[in-house]
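Each remark here refers to the structure printed beneath this line.
Only a single protein chain was left out; the remaining protein chains are all shown in position.
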Amino acid sequence: MPLVKAPAPQTPAAPAFPDRASVLAAIESLDPSERRAAAWASRAYADGIDIIAHRLAVESDAAVVEAMILNLVAIGSPKAAAVLAPLLRSGSAARRFAAAEALRDLGPDALPMFDALIRDEDPQVRIMAAEVARGQLGGAAAQTLERLLPDEDHVNTACAFIDVLAEIGSAGTAPVLRHFADRHAGNAYVRFAVDTALARLPAA
Amino acid sequence: MMEDNVTPLRPGTAKRLLVIDDSAIVRAYYRQALEPAGYAVEEAFNGLEALEKALTTPFDLAIVDVNMPKMDGLSFVRRMRATEEIACLPVLMTSTLDRDSDIAAARAAGVNLYVVKPIAEDELRRFTHIMTGAETP
Partner (left out) sequence: MRVTGATKTVPTAVTDDEFRKFCDFIYRRTGMSFGDSKRYFIEPRLLERVAETESSGVQSYLSLLRFDATGRELEVIVNALTVNETYFYREEHQFACLTRSILPDLVKRKRPGEPVRIWSLPCSTGEEPYSLAIWLLEHWSEVDRWDIQILASDIDTRVLERAREGIFDARSVNRLPKAVLGRYFQPMLDDRWRILDTLRGSIDFSRVNVSDRGQMAAFRDIDVIFCRNMLIYFDDVSRREAAESMFHCLRPGGFICLGHSESMSRFSSLFDVRRFEDAIVYQRPFT
């Protein structure tokens, strides 16, 4: 019979990195798997966020970036949010969304950063900040979007707000949306987006 | 819910569209604009989901957004053009980005037609008719 029983897997006895210095060295290694392992190991250190942040800014290996972002989320804190926030301006859509998704996963820790990003002067950054609100920031994020929507003059950014409000809004969102649609009565897409969002909001 | 004025799709004859956008509202917009014109519309949330769907079902046209999570529109088109089974699928790209460099990047990736959002319904139908070779209703 060609089936061979595999040797029982052994959990590695000692961690690959005995101290902080070895983690710092590994996170700059030429070998991506070393860098990834170092990202996981940084969790154990008080300045883990700094160790990751330093490398994340220049990291190009997708699997290593994923490991770094997952660990920033796992460590948490508003400081992790501050490391992720600049990535919303990245030239790579994958990285922008990865950061927005991570900020979303940080939950309340990301709220102060969200409040700043959603008012950023760059409309593309505001669109990405709206993505952050899709998550579990609670009612506060929805209320912020409701407050900002009437004054949002970039129609594509406004549509991104509407898109998110359709998911996280409450019955109280409806008047804000109707008002916005009235002001953009000539725009067929805005009308459609508002009607669709209204249909998805919970009933009053 | 189907409206009364919706033309029923005849199985096997309807042109099949793959609408790729992370916004559920945008996907719904395309669907309500194109289904009544006789198209069969399938949706995908990002480029990766679109690849999976395109690899399992034949489509006549992909309508693709640029800015999407996990795999953006340009990466999707590049990957698609490099994948034998789906390399020839025509692509209509829709985007909020309107600089010449954005359009040039889309062309280089293999996009057939690039349209800046928002797109009016009749315009969307016109482009779709032309790109799928469907008869104008």
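Order of writing sets the labels: A and B. Residues in every chain begin at 1.
In this section, contacts are C-beta pairs under 8 Å (C-beta built on N, C-alpha and C of every residue); 3 or more make two chains touch, one makes a residue touch a chain.
Not measured: the values here are computed from a predicted model.
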Chains in view that touch the one left out, judged over the entire complex: A, B
Which of A:E28, A:E66 or A:D182 contacts the chain that the document leaves out: A:E66
Residue of A:I27, A:A53, A:A94 or A:A158 touching the missing chain in the full complex: A:A94
Touch residues of chain A, complete complex, unshown partner: 1-12, 33, 36, 40, 62-63, 66-67, 70, 73, 94, 105, 136, 167, 200, 202-203
Sites on chain B contacted by the missing partner chain, in the whole complex: 1-2, 24, 44-46, 48-49, 51-52, 55-56, 70-71, 85
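Here is the rule we go by: only the chains that are shown with their structure count from here on.
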Between chain B and chain A, distance of the C-alpha-averaged centres to the nearest whole Å: 26
Chain B contact footprint on chain A (complex, rising order): 93-94, 96-98, 100-101, 127, 131, 155-156, 159-160, 162-163, 166, 187-189, 192-193, 196-197
Chain B - residues contacting chain A, complex: 23-26, 28-29, 32, 66-72, 74-75, 96, 117-121
